[in-house]
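Note that one protein chain of the assembly has been removed; the remaining protein chains are unaltered in position.
Take a look at chain A:
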Amino acid sequence: MALVPRSLAFDLTRAEVLATGNVVPDPARCVQCGICSYNCPLGLDVRAYAWRDEPIADAHCLTCGQCVARCPRGALRFAPTAAQKRGGC
């Protein structure tokens, strides 16, 4: 499966996410195939977060986007976390 080509929009989103958010799963789309965990360069168990419906809150997450780009179900996206949303506005 090809990586989604990086675009300016992607990089800007990522920069924003680094500052204010996380990778966030949509468990309704996830089938626990594990492609996300397999492709995480830091070996984070992204799939386990998706099962629990929690943002990938691990301080080690680089928001590199490997999991977001490779998930065949579009179950992961970059988003501001609820805590930051509340704090920010």
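The rule is simple: a residue touches a chain if its C-beta (ideal position, glycine included) is under 8 Å from a C-beta of that chain, and two chains touch if they have at least 3 such contacts; residues count from 1.
Operating definition for what follows: contacts and distances are computed from a predicted model.
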| item | value |
| --- | --- |
| UniProt protein name of the chain not shown, from "FAD-dependent oxidoreductase", "Carbon monoxide dehydrogenase medium chain", "LAO/AO transport system kinase" or "ABC transporter ATP-binding protein" | "FAD-dependent oxidoreductase" |
| Chain A, residues in touch with the chain not shown (by the definition above) | 1, 26-35, 37-38, 47-48, 51, 72-75 |
